[in-house]
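Worksheet: one structure, shown below.
Missing here is one protein chain; the remaining ones are kept as they sit in the complex.
Right after this comes chain A.
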Amino acid sequence: MNPPLDWRMDRAPRGLLEARDVTLDGGGRRILQGVSLRAWPGRLLALVGPNGAGKSSLLGVLAGLRRPSRGEAALDGRALADWPAPQLARRRAMLSQNVRLGFAFRVEEVVLLGRSPHGERLRAADHAVAAAALAAVQAAHLRGRSYLELSGGEQQRVQLARVLAQVWNSADGPAWLLLDEPEAGLDIAHQHLVLRHARSLARRGYGVVAVLHDLNLAARYADEVALLAHGQLLRHGSPAQALEPATLSRVYGLPLRRVPLRDDDGWLLAPAP
């Protein structure tokens, strides 16, 4: 065996999704600056930070959607740019912010679009996956409805089901779900449903990276939190480590403190009085 290859495989085990010293320029400014981040399958990693910190851009880099100006993103130790697109699509799915679909597909047809990377023709198995994905986001009853007739929150759940269907039962290796503000536009019950489901998928071996605005949702559901500001990674660790009030107060420009929960060993972040 040749030593460099050994070294590389040791560094990048199967399933690892990582950003290696990623710098991203766009629109005449620097969006990300030297970000290195490793995400492990089986864990839910939350990306948090103020508006414009580069969270969504980092997610786009990790999805292979945006090519970094310097550095690279890699899955299984292989640069995303080197993956054939359909093969990558079976391994990672991404829910973008505000997917706009202006055509009157039925809900089930929208979810079945997520099965596109799995072959030319839809099989019975694909329909079963679509039904299961809809059930997972509590939207099975919407199956025959026109997508355009749904409320914003229902549309968001259907899009999430489409993304789930894309990497359902991935046979090639641990699959990745990249979620850009999956809780946006959802009521409180569905916010918790979606994150609970994301965490249960992580428990079943999926890798999940979610951009979250709500720090308390991140604290409650994430296994790891990465805090970004001004395109740089400030902290990465357990929610207790990464969501440290002094740093958060500085980063967000708002004094924040932890309020302990009485019946639980958890805490909530709230503005300091």
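Criterion: contacts are C-beta pairs under 8 Å (C-beta built on N, C-alpha and C of every residue); 3 or more make two chains touch, one makes a residue touch a chain; residues count from 1.
Keep this in mind: contacts and distances are computed from a predicted model.
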item	value
Omitted chain (choose from "ABC transporter", "Putative alpha-E superfamily protein", "Iron complex transport system permease protein" or "Glutamate mutase sigma subunit") - UniProt protein name	"Iron complex transport system permease protein"
Which residue of A:30, A:43, A:143 or A:213 touches the chain not shown here	A:143
Hidden partner chain, touching residue among A:28, A:102 or A:273	A:102
Hidden-chain contact residue, picked from the options A:19, A:39, A:53 or A:93	A:93
Missing-chain contacts mapped onto chain A	63, 65, 85-90, 93-94, 96, 99-106, 108-109, 113-114, 116-117, 120, 122, 127, 131, 141, 143-146, 148-149, 166
